[in-house]
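Removed from the display is one protein chain of the complex; every other protein chain stays in position.
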Amino acid sequence: MTNTQITLIQIDNYGPWTVTPEPRREVDLQTLQSRLYADLSQLFGNREGYVFFTRFDNMIAVTNGLDADDHALIQESVSNRYPVTISLGVETDANPTRALGTATEHLQEAGSAQDAARTEVLRGDPLAEADRTDEDVQIAHFDVNDATGKYTDQLNEYDSFIQIEQGYASLMKHMREEHDGLSFFVGGDNIIAVCPAMDGDAYQSAIDHVREDVGVELKVGVGRARTAQAAGMDAKHALETCRHEETTVEFR
Amino acid sequence: MTNTQITLIQIDNYGPWTVTPEPRREVDLQTLQSRLYADLSQLFGNREGYVFFTRFDNMIAVTNGLDADDHALIQESVSNRYPVTISLGVETDANPTRALGTATEHLQEAGSAQDAARTEVLRGDPLAEADRTDEDVQIAHFDVNDATGKYTDQLNEYDSFIQIEQGYASLMKHMREEHDGLSFFVGGDNIIAVCPAMDGDAYQSAIDHVREDVGVELKVGVGRARTAQAAGMDAKHALETCRHEETTVEFR
Amino acid sequence: MTNTQITLIQIDNYGPWTVTPEPRREVDLQTLQSRLYADLSQLFGNREGYVFFTRFDNMIAVTNGLDADDHALIQESVSNRYPVTISLGVETDANPTRALGTATEHLQEAGSAQDAARTEVLRGDPLAEADRTDEDVQIAHFDVNDATGKYTDQLNEYDSFIQIEQGYASLMKHMREEHDGLSFFVGGDNIIAVCPAMDGDAYQSAIDHVREDVGVELKVGVGRARTAQAAGMDAKHALETCRHEETTVEFR
Partner (left out) sequence: MTNTQITLIQIDNYGPWTVTPEPRREVDLQTLQSRLYADLSQLFGNREGYVFFTRFDNMIAVTNGLDADDHALIQESVSNRYPVTISLGVETDANPTRALGTATEHLQEAGSAQDAARTEVLRGDPLAEADRTDEDVQIAHFDVNDATGKYTDQLNEYDSFIQIEQGYASLMKHMREEHDGLSFFVGGDNIIAVCPAMDGDAYQSAIDHVREDVGVELKVGVGRARTAQAAGMDAKHALETCRHEETTVEFR
């Protein structure tokens, strides 16, 4: 069984800030958002977590191994370096969607995302060290077969992008609806999914579904470990096995 | 009529680099990609351009006003600061998709995206200063109505994200198929589209299409100008007018 | 004759901010300061200017070619991305120290560096385009001879650093007192000086002074141009000539 600790990261009252006193230059907003994401990747990543950019104003992280103090320090470090602050909701569950659901409720109960008085909330119970196991996190790293040969080197870049996006849209819904897994596009032709305990057949049928639904061919490497970082690195090595063995689903 | 100059930015031989000598840590790749995007936003943005992250290994920019030297300097600045290099294809057309198509071909003709010998390509003809007009770029800034009240404060964050993604997937296909416009998710509930000359009815029917297709309600502000930066800022002000007047489509 | 436009960049009310509500973590302050400097290097550098980190809370830039709008945009871009704001004083003079003196007075007259009500000041008259010439900026790039062989590969790193610092302290005072030039350590064994019109003998005697004063041996390349960027690049090429010809002072 998995036991995934999920943290919801929400920029406080960000919408109003972007247009006060008048609309801020989009290039600066893009710079702010992507650097905040890069910094959070490092702040969580240096503690073995993974962060996904999602909508940038709301990001989702897998944070097994990070306690309340780690979260507080990350929150403080952001407020020391950015013109915006962040709120954090934390929760753990065998089911990643349920974990995120409760993490989200922690923030919603504290007030609206656009409530100027609701800032730097930190709520939820990180998983106690004693309750952690080496199979708490299951990460699946999906990748499109020969994206370079089939898309990048053939189509105009926007049409390549549409193909990848359609594969992603199909996979994200399948994983959410069938397994309560959370799938994130991470650039290129790569999708990383935070999964409950799923077996090889389940992954194969996800891949079959995407091929039948939108014609995009995927392979997947899967890792299980105590932290997102370790599970994710195992998933990458498993994906390399898919490449070398020409297989579709590999665990490691 | 519009005359949009599009630049395709492609990281050279990036796929192989990510797994050589073995898979690199995902947090570092995410940091690299998002910082490169942030830097390109500033490098193009300081010259009045807009960059969209698209797939991160391939990014699309609107670059009216940037000549070949500007492109070369950006290319050099990246190679001075990153472990990877970029190739650039540039082209101008009344039809944004056609401009991107030719820009993409410039790179494809120089070799594969995963050809280790094809690096730092810079091809294509930037628009001559004498041929530029104050209506060359049309930017539409779409935004979801009350995303905070309907999604962010109600659903778990992943389900909010799915709603936004579905709105985006529907709009991106409609704009590409009906108008050859290029639409990009820019975070939160915002989509910025690079459009050919389109009138108010065309925008209204795009919004109607998305509402009927996936139930997501949009508004849009549209700007036209000599550069992406100026058109985009006009679009943002027009969007504020939508907010204050409770209208759906505004030009400025 | 030179005509150097100098901009003083001052973080507003920074001292109190660093200890409110209690002392902020030093690593975050260091990150904030060095990234702000990196961003300003790019923001001014993309417009052909040079910035020097000086004390980090006060930085000095050579900004020939940047007008009031450019300065305002940089100021806005910082406030869009940082928890602090900056004030800017601008002035031009044949004598770099006098230019900086007046630029500094512009801010001092607006209030104290630690006056919470004095924020985002922008004062001074950038040089009119019509008054600019190709010899406005003279940049000298000094470098220690064989720093690697004599220091880095021989001494403990702190003692190497003391040698370089002593060379710098000696040069900075000589240039300030004898020529009203402004010299900045830029890392490694390099010092970049913003100079009035000085000839080869003046540079040779500066180098002689440092050797006699503290035993550190320098060479220097000098460039003159319309902007800091062009003059600085000429200076670097001249320094390469020193290396190849084994000379001590080269102009280009």
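First chain written, first letter: the chains are A, B and C, and each begins at residue 1.
By definition in this document, a residue touches a chain if its C-beta (ideal position, glycine included) is under 8 Å from a C-beta of that chain, and two chains touch if they have at least 3 such contacts.
As the structure is a prediction and not an experimental result, all values here were calculated from the model.
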The one residue from C:G65, C:P196 or C:G232 touching the chain left out of view is C:G232
Residue among C:Q108, C:S205 or C:T247 touching the omitted chain
C:Q108
Chain not shown, touching residues in chain A:
39, 42-43, 46-47
Under the stated touch rule, tell me which residues of chain C contact the chain that is not displayed.
8, 10, 14-15, 19, 22-23, 25-31, 33-35, 37-38, 41-42, 44-45, 50-51, 53-58, 60, 97, 100-101, 103-105, 108, 112-114, 148-149, 152-162, 164-166, 169, 172-173, 176, 182, 186-189, 192, 229, 232-233, 236-237, 239-240
Residues in chain B touching the chain absent from view
24-25, 28-29, 31-32, 35, 76-77, 79-83
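Here, only the chains that are shown with their structure count from here on.
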Once chain B is fitted to chain C on CA atoms, what angle does the rotation have, in steps of 5 degrees?
180
Distance-wise, how many Å sit between the C-alpha centres of chain A and chain B, to the nearest whole number?
22
When the C-alpha atoms of chain B and chain C are each averaged to a single point, how far apart are the two points in Å?
36
Could you put a whole-Å number on the gap between the CA centroids of chain A and chain C?
43
Multi-chain contacts in chain A, i.e. residues touching at least two other chains, fall at 25, 28-29, 31, 35
